[in-house]
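The complex appears here minus one protein chain, its other protein chains still in place.
Per-chain numbering from 1; labels A and B assigned in written order.
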Amino acid sequence: MLREAPATTRIPALLKSNEKEILQDWLKEQTGSASFRADLLKEKDLREESHTFLGALQTATQGNSIDDVAGEGWSGVKDFLSDLSRSRAQAGFTPSETATFVFSLKQPLFSMLRREMKGDAEGLVKEMLGTSVLLDKLGLFTTEAYQATREDVISRQKDELLELSTPVVELWDDVLAVPLVGTLDSARTQIVMETLLEKIVSTGASIAIIDITGVPTVDTLVAQHLLKTVAATRLMGADCIISGIRPQIAQTIVHLGVNLGEVITKATLADAFRVALQRTGWRIEKKDGERG
Amino acid sequence: MIPRGAAQRPVAGGVKLPSRTPEDIVRIRQLLREQAKAIGFSLVDQTKIVTAASELARNTMVYGGGGEVEIQFLSEGMRKGLRLTFIDQGPGIADVELAMKDGFTTGGGLGLGLGGAKRLCNEFSIDSRPGSGTRVTIARWK
Partner (left out) sequence: MERIPILKMGPFLLVTIQVDMHDQLALTLQDDLTAKISKERSRGVLIDISALDVVDSFIGRMIANISAMARVLDAQTVVVGMQPSVAITLVELGLPLEGVHTALNVEKGMALLHRRLDEVRA
């Protein structure tokens, strides 16, 4: 699979013949740098990673142009860097600390090129420039991969936070309450629906009160999300009451022409609770005989 | 929603299944459910893509005179997903825009379920012309 085609640069050949020395120099650069995290990375592991990367780099530069890293031939190198970034990101390295892995290879490679190409000034400049640009591209790629991992972590944490901040409360036999606090976007709505419906199954509740006192704005989208939640709850055989409708929200709903249909709406959670109790057959009496 | 970064590279070739009979639809659902589960889709997301596939497979069978579906595993960095392409050589759809409108009542609308299927997926595209068959592609990412 490895075409021994004439490479356009001397890098692959030099990498092959000077492998041990480059690896030594590179490791020295990395561990000697101010940003080296001895607390997060063992030298043995770094040596292994560096060795693997040099191998992948040698293969890639052998059969492919070093000017364009988008091609299929560079996927090996890029996959390795993706994995490296991911594990570094998860271990707590900063983006710079992670990209240093690639950038710190420049000096050792330049030193090698200067040694090997002593008499060829023009060729040396060309190789050094090509190498520099290549490592810049790979370094940037490493940073992007790092970003992607961090975003993934953040998104997962966001989901967990979302779940925690959307508690479904068992208010009474048969009655659940979902106090919503914060904006109701589609991600939140999904979590609310899933949590609420699971709770309906596990408690057998027949009424769910969705309190939107803590929802700052209600526009057409939010109204749609609410209606979706109501519809899904109905399919599970339960009814919804929406409470916490402030006067401004009532106006917005009418202006937007949102059709709440048969959904019961109440101004306060207390009012909604009273209705829920009534519908589930409960009556509250004050101890000295007065009806509540 | 177009994924950023590196171009999509399906890791494995696609799986092709026929979509001609009701038994085919059942088989497509089962295989898709397994694949979605294997990728790690949440239960709701599994249900969404299997339901969308069921709708489109049914269309292919009922309106397209039978066809096939190709299921591809998508992988882009750490994101994983599934893409399905339904193809038939049927009469094609004259008014795609109208077909995308909802209409499930026995009577109104074409009842093609396209609008619904679109809502259940992250990506949706349709290519259909009278006389040249129909091709619908959907994708869902984890």
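As a working rule, a residue touches a chain if its C-beta (ideal position, glycine included) is under 8 Å from a C-beta of that chain, and two chains touch if they have at least 3 such contacts.
Every value quoted in this text rests on a predicted model; they were computed, and no experiment measured them.
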Out of B:Leu17, B:Val50 or B:Ala139, point to the residue that touches the absent chain in the complete complex.
B:Val50
Spell out the interface residues on chain B facing the chain that's missing from view.
22-23, 25-26, 29-30, 33, 43-44, 46-48, 50-51, 54-55, 58, 102, 104-106, 111, 113, 115-117, 119-120
Suppose we count only contacts with the excluded chain; which residues of chain A make the list?
190, 193-194, 197-198, 200-201, 204, 206, 228, 231-232, 234-238
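By our rule, only the chains that are shown with their structure count from here on.
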Between the Cα centroids of chain A and chain B the separation in whole angstrom comes to 26
Of all residues in chain B, those that touch chain A in their complex:
5-6, 9, 44, 77-78
Where on chain A does chain B make contact in their complex?
75, 78, 82, 86, 144-145, 148-149, 152, 190, 194
